[in-house]
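Take this structure first; my questions come after.
As you look at this complex, bear in mind that one protein chain is not there, while each of the others sits in place.
And now, chain A:
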Amino acid sequence: MRDLLITNARLLDPATGLDTMGGLLVREGRIAALGRDLSAPEGADILDAGGAILAPGLIDLRASLGEPGHEHRETIETAAEAAAAGGITTLCALPDSAPALDDPALVGFILRRGESTGSLTILPYGAATRGCLGAELTEFGLLREAGAIAFTDGARAIGSARTMRLALSYARAFGTFIVQHPEEPSLARDASATEGEMATRMGLPSSPAAAEAMMVARDIALARLTKGHVHFAHVSTAAALDLIRAAKAEGLRVTCDTAPPYFDLNETAIGDFRTYAKLSPPLRREEDRRAVVAALADGTVDAIASDHQPRDADDKRVPFAQAEAGGAGLATLLGVTLARHHAGDLPLLRALELLTAAPARLLGLEAGRLATGAPADLVLIDPERAWKVEAGRLPGKAQNSPFDGRALEGRVLGTWKAGARVHG
């Protein structure tokens, strides 16, 4: 592979706070040099970035893939296409597929399927319990050795306090953590909206927003008890964020992420029974959305994940309560996050940190930064370029975007994986 010199770029590295105009040299899949006055080695390709932002490729902390088991919704290949278009170069895949990733061989299979895309590193989560059924713990040690990044039952909450306690304790032996879908299952069962005026008017089965805080409170207590590390996925309510903020202040090993729908949309998006806006957890009220935005800025939220859940037309073109929850999120992860920057809620470096350095830190990855020797996983961004999200015209196969119709500013111009251009 020939050397590549990207010149005239605004280099942004959230890991170090770097924000400067300059160039970046890629050699053999890694960053060989970066800075102001780089000269091109002989025979290098040169790309003038035209002043656009060059940042580390995004690390998506949590996404579901259709493969294995739901290839009609999405394959790893089509997901990789959407990821590349969205500037994502590393993606952590949830294990609640069919079959669930509860066996080392399956974890290895997903890793290899990721490598075969050539554009996306896929880091599978291991199932925390066999079949993601919430009862028996899986082989954390063997799964870790096979490449499992951490453990979770995906969109299924680990409902039993005893199982969660054991998982948090046992995970300590392997230096890993447990990702919880924080919804008290006995309250959230069959619900398709957040309890309140909206769900009352629409006549939809609903669960109270408190179902989230309740589970968060329980698991914080278990983290305290076990000294384990719990990570809460897609936190969406003010009450849960307050608990997490306090747990962090106490010094417990508690982290969390959220996803774009929870800081960009509120429950009114489900009006007219729009099934594309049916998510798990359900969209919340406006006060909760604002609390999520505040928690992104103040550090309570550690990272932003796409929470990508591919669904096909048959999953969504049914009455609301029968529709599958979940939204496609790979192509819109960056744009919707940048919308918070454009709205004045987040500094640009913080917005990018939540998508790069922060998840890298959490997972202990060497990707996610612009540094000599780091993998040349890169994204070139025009932060001002406007575009409109249109379900049906998104990259990849899954088109079920809750942001359908949303106008965004900030577009990926190019994506590089280990120095190879994979988009743009």
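Here are some notes:
The rule is simple: contacts are C-beta pairs under 8 Å (C-beta built on N, C-alpha and C of every residue); 3 or more make two chains touch, one makes a residue touch a chain; residues count from 1.
Keep this in mind: contacts and distances are computed from a predicted model.
Its record in UniProt calls the unshown chain "Aspartate carbamoyltransferase", which is the match among "Aspartate carbamoyltransferase", "Urease accessory protein UreF", "Probable septum site-determining protein MinC" or "Sulfate/molybdate ABC transporter ATP-binding protein".
Residue A:S206 is the one among A:S119, A:T152, A:T176 or A:S206 that touches the chain not shown.
Checked against the hidden chain, the listed residues A:E28, A:E287 or A:D314 yield one contact partner: A:D314.
In the full complex, chain A touches the omitted chain through residues 195-197, 199-204, 206, 208, 272-273, 314, 317-322.
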